[in-house]
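Missing here: one protein chain of the complex. Every other protein chain is in place.
Chain nomenclature is as follows: A and B, assigned in order of appearance, with residue numbering initiated at 1 for each chain independently.
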Amino acid sequence: MPEVPRKWVGKSMKRKEDLRLLAGRGNFMDDIRLPNMKHAAILRSPYAHAWIKGIDISQALESPGVIGILTGAEVAKMSQPFPVGVSVPPKYYCCAVDKVRFVGEPVAVAVADNRYLAEDALDLIEVEYDPLPAVVDIEEAIKPGAPILHENIGSNIYNHRFFKYGDMEKAYKEAELVVKGKFKFPKYGSTPIETYGVIASYNPFSEEYVVYNNYQGPFVNHSLVAIALGIPENKMRWIVPADIGGGFGTKTGMYPYVALITLAAKKIGGTVKWIEDRREHLLASATGTDRVTYMEAAVKKDGTILGLKDKAIDNTGGYIRPPEPGCAYRSTGNHTGAYQIRNLEREVLVVGTNKCLTAPNRGYGCQELYFSLERLVDMVAAKLGMDPAEVRFKNFIQADQFPYTTATGGIYDAGNYPKAFQMALDLIDYKKMRAEQKKARAEGRLVGIGLTSVVDPSVTNIAYVAIGKTVEERKQERPKSGSGESAVVKVDPLGGVHVMVCTNPQGQGHETVISQIVADEFGIDPKDVTVSNVVDTHDRLYSITTGSFSSRFASQGTTAVVRAARQVKEKMLKIAGHILEANIEDMVMEEGKVFVKGSPEKSIRLRHVAGVAHWDQSALPEGMDAGLFGTSLYCMPTSKPPDDLDRVNSSNTYGFVAEAIVVEVDPETGQVKFLKWASVHDAGTILNPMIVEGQVMGSLTHALGGSLYEEFAYDENGQCLTASFQDYLVPTAMEVPKVAIGHIETPSPLTALGSKGTGEASSMSVPVAIGNAVADALAPCGVEIDELPLSPNKIWHLIQKAKKKK
Amino acid sequence: MKIEGTYTFPAPQARVWEVFNTPQHLQEALPGCEKLEEREPGKFDVYLKIGIAAVKGSYKGKMEIADAEPPHRTRLIGEGKGLPGFVKGEALIQLTPQDQKTLISYQGDVQVGGLLAGVGQRMIGGVAKMLLEQFFKNMEKILKPAG
Partner (left out) sequence: MKPCAFEYFTPATVPEAIGLLERYGEEAKVLAGGQSLIPMLNFRVARPKVLVDINQVKELDYIREEKDELVIGGLTRERSLEVSPLIQKKCPILAEAISYIGHLPIRTRGTMGGSLVHADPTAEIPVVISALEGTMKVVGPSGERLLRAEEFFVTYLTSALEPSEILVEVRIPTLPPNTGWSFMEFSRRHGDFGIVSVAALLFMGSQGRCQKASLALGGVAPSPLRAREAEKLLSGQVITAALIMEAGVLAAQATEPESDYHASAEYRRNLAKVFTQRSLQEAWNKIKGGK
């Protein structure tokens, strides 16, 4: 089918969603009211690590308005632990059973007529705890003598694997220098403005469940909850409302609460609503993983990186649950980033501490990886006396090498790294900035430049989670692979075009972009296209990979939409050809009409074609179904299982991000000020530049938060210190500097429109770019930067410490 | 959180030691202590209503006087649970005579957990210090020589 003229795709069309959202007419979880709805409040552990000796709910049951109370002991009877992809899994139920393993872990659920009364009931529940020593430090958790979280595992190591690619020994032999570093990446998250929400109904007469929740996918978790609750999947209907107030990966971790509230509904035989409040969210929802990495690079004096060896220890908190250990493996395919590094040795550990649990947080594994890799690249440059830009240019994969298969099995589809990186340098006037830095340093001012160049993977291939198991272990199970996303396009009896997707958008503007795409395909106006993204596991076409995560909509989602639209188009052309007695190869669809090429006066309006398909079904070509709809659940052919050498194409489309940041550090206060910032992106074909700019600024601000302000902080006893926005510091608009955004477009050959994902983008690159900038600024003070966040307090102390050393 | 400091009482060491080991005086001195009952020698059940301004909470717990080396040093161990969370602490208290006065120096650790730790961490250090000072001031009132 020929390509269509792009009248709408590529334009900054204003979003269709915005007016209704701004007017308060969105349809969010908390807007849903069901008859006889009761309300739940969750009792949570105040201890980081403790045995539960007993729970007395007798007084609480007498509290006014209480319908019922569910405890962990009951949950253990009503459900099984969630399955997870490690050899010896912990027993993770949706509620603590005999032990609590992080502050905030659910211990009981009270259901009452309203939330106030439910919380009054919580006050009356007496829990007897036997506190245990807690462990919060990643490396302490794996030392002998550390408190053990899971007796059935016997250690705090959930997963442990070794990987070899290429020939690291040869790399060491040929190396002229080995540069080593230890890096610590912090625990932070994306704190979506809308928290988790669940409304579960159980009908004891039909034994069926209907569960509304604001889950973002992937729908593998629907299966997981069904398995845990021992219910056939088709007896548990999940409905996700049209509007979700932000997900960023955090809402992929809410399924245990879906299970918990579903069990509460089962217990009372009715409908239970729970809206998570902000304190609950900060204590016990899902954060990104914190990580300790030891990484070393074997290099030549000219800056060529011959090989990389690293040991990375990820912390998933009190339990490990799906999709972990994905945190360690999501970035497998792009482990070597933008560079031609063929020799690798990896040791991966995923461990537990008494902190809250994790889920894929915007960037998922890549910000942790790149913080180590790109800090190390800067350290290599410093040791070799080279410009850090030069070292990067020296090692880049070149534009003529695509598609490029990495040592770890990643298949980079398209890119031009030198061009994009150069653009970032040009946008901050790099040479001039270096000269100004020299001047500033002579005046004693701490000015620094931070550069980074990263590969931005999108469209997860679920195969990567299997890499947590060894080749032999994998052979015992069914292989896992895939990335399918669904779309249904239909034309109604009066010729209106409607699209149904299961992408659960959480603010990305899918309705708008889909309208643009379908408008181009059919030659109609985007405002005439309607889109429904309410996900209903009963009524929608979905698979375990559908949803919005790993930035899949722009590439995988849109490809499914195009394919479904073209199915409909093809059918419409066939019908039109049948009516006009012309060949389909000669037919063209433009401006709402179908006509023979060169004879536009012989045309049929789309509405008429739809009319035939619906109203005069016998006039259709013989054997053709009535109606007009196209369906796609498109999975990219590059989504294969891992091979026997532990290589896997962990994503499908690969973009690129370069950041160039100039900062000044105030030595008296440790405050970081941004002087210049350029952020350059290659997300393939840009579908709506305005939306992409929003994604860039959003991902950048999330990462700015994790670099300077945000952290889920725990004291040595595992007490969470940041359970409100007073202390968990999300940047406001006032903290975000002006950023010059640049783009290049290297279209992906894998997607219908050449687009790649753009939802994560700067979340992967900014933490290390800021780390590099501050490290450069403080280099004259002898300060090393190897961790985040870089609060003023921390920077000031680092400067004082370095002064004392001198 | 580490706590440490000193306080000078206008009373001789033996008298200070005596007061510190008298349950009734401890109850009078502990801020907000409504009940202090000795279950076994040196082990007490405690009921406290402490807080500052509107942030008040009731705590039920235990206290223990351990490792006593009269009249030089002793260890106080305590824990309490309430709706705002729990508090656990331990302090080593040393008494040194200074003429007719006694210098108390204390060194210890206080853990605050639950709700208060999560939403009030910026106040906890200061408030703990303030409550300690209240305790010592109350003790001083008890120790003031009669007449």
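Simple rule for what comes next: contacts are C-beta pairs under 8 Å (C-beta built on N, C-alpha and C of every residue); 3 or more make two chains touch, one makes a residue touch a chain.
Values in this document were obtained by computation on a predicted structure and should not be read as measured data.
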Omitted-chain contact residue, chosen from A:206, A:476 or A:732: A:732
Absent-chain contact - pick from B:42, B:61 or B:125: B:125
Absent chain, residues of chain A that touch it: 115-116, 119-120, 123, 277, 279, 668-670, 709, 713, 721-722, 724, 726-727, 729, 731-732, 734-735, 791-793, 796-797
Hidden partner chain, residues of chain B it touches: 52-57, 83-84, 115-116, 119-127, 129-130
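The definition used in the following text is that only the chains that are shown with their structure count from here on.
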Between chain B and chain A, distance of the C-alpha-averaged centres to the nearest whole Å: 49
Residue ranges of chain B in contact with chain A within the complex: 1, 83, 85-86, 111-115, 117-119, 121-122
Sites on chain A touched by chain B in the complex: 46-48, 103, 123, 279, 282-283, 715, 717, 719-724, 726-727
